[in-house]
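Everything below concerns the one structure shown next.
In this view, the complex is presented without one of its protein chains, the others remaining in place.
Now for chain A:
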Amino acid sequence: MSPSVLSVDTVSRWYGNVVAVNDVTMTIGPGITGLLGPNGAGKSTLIGMLAGFLAPSAGSVTLDGTTVWKNPDVYRAIGLVPEREAAYDFLTGWQFVLANAELHGLADPGAAAKRALATVEMEFAQNRKVGEYSKGMKQRVKMASALVHDPAVLLLDEPFNGMDPRQRLHLMELLRQMGAEGRTVLFSSHILEEVEQVAQQIEVMVAGRHAASGDFREIRRLMIDRPHQYVIRSSDDRGLASALIADGSTAGVQLDDGVLSVEAVSFLRFTELLPRVARDAGIRLFEVSPTDESLESVFSYLVKS
């Protein structure tokens, strides 16, 4: 398989006054890339542009140097697994995948459909109607339809949505296999754990912007090594506040209206520090709760940095 590279070059996309994708530049090469970001971050818009279903308002999206927009020939190299469920529910799985093979104009559509259905292990249900499939089965048959022409590039929009853990593992295995074969695989997700289990490369998007890029270790580190806010309840908040200030390892300690809030420099160090300081001062901890653990706050931190 000849390696294919998708290039996103200073791309923006807006709808009226709303900017969905804001000046994004990235290169997606062979292997598995995860597009990570909260809902509404612009992931689907970006995948829409990569798949040639949306024109960039500015910038360019190319596959191996060829413009994707208004160029149906690129679909010889691109397999697309859309997020939406609808997929000719009145056809059987076999008919659906076969029709996709025929639409690609393949020399032997029957053999291609058979191979694709075998890849996703769906032969057992190929004579049932697509409309009767479970969500996971539908996802697999959609995957088969995207693989039927053996594309160098595979784009998947939120492929793990609504899957049970077993289906999820199966799809992850399938993606790994596709990546190992040298395909350029890009999938979007809003769940870090999903992305880091399969993706070698992670691109983070937040509020339309390209917030971070790297392998999962770098992304993890960015998410952990950052100031964390905690609210603490203890047997002696005032005493604990003084002890923490005396220790000097925290970025900030505040005691407002009897609520003790602490800003830690590093998550890992703070988890060691707090119990030790409390024990040394003879203070009992009742509650330690992070105030900004939501994914959005993690992402917004990444954008600011």
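As a working rule, contacts are C-beta pairs under 8 Å (C-beta built on N, C-alpha and C of every residue); 3 or more make two chains touch, one makes a residue touch a chain; residues count from 1.
Assume contacts and distances are computed from a predicted model.
UniProt records the chain missing from this view under the protein name "ABC transporter permease", selected from "Multifunctional fusion protein", "ABC transporter permease", "Circularly permuted type 2 ATP-grasp protein" or "Peptidase".
Check A:64, A:102 or A:236 against the missing chain and you find that the one touching it is A:102.
Here the missing chain is touched by one residue of A:8, A:32, A:47 or A:277, and it is A:47.
In the complete assembly, the contact with the undisplayed chain comes from A:145, out of A:4, A:33, A:145 or A:234.
Touching residues on chain A toward the chain that is not drawn are 20, 39-45, 47-48, 51-55, 70, 72-73, 75-76, 78, 80, 82-84, 86-88, 90-91, 99-100, 102-105, 145, 157.
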